[in-house]
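Missing here is one protein chain; the remaining ones are kept as they sit in the complex.
Entry: chain A
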Amino acid sequence: MSAAEITAAPTGRGGRMARAQIVNAALALGLIGFGVGAWAMGETFLVTLATKVAILAIAGAGLNLVLGFGGLVSFGHAAYFGLGGYTAGILAHHALNYTPMFEWPVLFEGTTSMPVIWLVAMAVGALAAAVIGALSLRTTGVYFIMITLAFGQMIFYFAISWPAYGGEDGLPIYVRNGFPGLNTLDPIQFFGLVVALLLAVLGLIAMLARSRFGLALQAARQNRQRLMAVGIRPGGVLLVAFVISGAITALAGALYADLNRFVSPSMLSWHLSGELLVFLILGGTGRLFAPLAGAGLYIALEHLLGGVSDHWQFFFGLLLLGVVLFARGGVIGFLAGGRKHG
C-alpha cells in the first residue's frame, strides 16, 4: 500500500527495493514485448489493445499522483480524461473541416499536430484541475469523493447538451493527428509513441515523488496535522499535485481520442473515473507502476472473460473483492512484497 518506497533512504531496504524494480521492469518490457510481438505476427488488433493499455496507464498514473501519493480519492478524473479527448477532437475538427476556431485576435484554424494538441490538452486539464481542486480541497474524506464526482458529472452533462461538437453522438476525427517524422496511422509507430510518453510520465512521477515536493505530498497523505506543525500547508501541496495530475490525465485523453479517432461523452462518464480507481487498486495504490499493472490486467480480463461470458464484470468483481480483502498491496504488492505497515 505504501508509497514510501519511493523516498526510502538509499540504504537499509535494498533487497525489497530491488525486487520492486524487477517487477516494474518486467511490466514495462512485458507491454513492449506484447506490442512488438503482436505486430511481428501481424495481429494489428492486439497492437491497438496494447496501445489502449498504455494510454489508460497514463491516465491512471495521473490519478496515482493524487491518490497513491497524496491520499486524495478523486472520483472525477474522467473530467480531465474527457477534456483532453475533446481538446484533441475539437482542434482536429476545425482543422479538418477548414472552419476557423476563432478569428480574433489572430486567425486560428485548429491543428492536427499531436505535440501542439498535447500541450493544449494538458493546459486545459491543468486549468480545470486548478478550479475543481481549489474548490474540492476545502473538503476531505467522503465529501471530497462526492464533490469531485459532482464536478465530473457537470462536465459530462455539459458535453452531452452542447450540439456544436456532436453532443450525445460524439465527435469523429477522420484522420489520426500527425507527429513529425512518424506515420501515426501505422499501429506500431503510434504504439511506440504512446509507450515513450508513458515511460516519460512515470519517470516524471518518480522524480516528483523523490523531491521535496513529493516528501510533503506523501506526508499530507499520512498526517496533515503534522505537516502543518512543521510549517508546511497541506492545501498548497495537494493543489499543485492535483493540477499536475489533471494535466497528465488530459494528455492520456488526447491520446485516447486519437487511438479511437472518436471522442464521445462516455470519456467523461463516472464509469471511467471508477475504472481508473480500479486500475490503481488492482495494481497497488501508490506504486509507481500500479496503473500499468492494473490497466493491463483489466483490459486482458475484459478481453478474455468478455469472450467467455457477457457477464464478465461479475467475475471481475469477485477478483476485485479478493484483491481488496487479501492482497491490499495489489498485483505489485503481491509480487514485490509489501511493507508490513501502512
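Basically, a residue touches a chain if its C-beta (ideal position, glycine included) is under 8 Å from a C-beta of that chain, and two chains touch if they have at least 3 such contacts; residues count from 1.
Definition applied: contacts and distances are computed from a predicted model.
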- [ ] Given the options "Ferredoxin", "Xylose transport system permease protein XylH", "Succinate dehydrogenase cytochrome b subunit" or "Amino acid/amide ABC transporter ATP-binding protein 1 (HAAT family)", say which is the protein name UniProt records for the missing chain.
- [x] "Amino acid/amide ABC transporter ATP-binding protein 1 (HAAT family)"
Task: Sole contact to the chain not displayed, among A:20, A:240 or A:280 - done: A:240
Open item on the list: Can you tell me which of A:139, A:183 or A:222 touches the chain that was removed from the display?
Closed with: A:222
Task: Residue among A:116, A:207, A:300 or A:321 that touches the chain left out of view - done: A:207
Open item on the list: Please output the residues of chain A touching the missing chain, sorted low to high.
Closed with: 2-4, 7-13, 207-208, 210-216, 218-219, 222-223, 225-233, 236-237, 240, 339-342
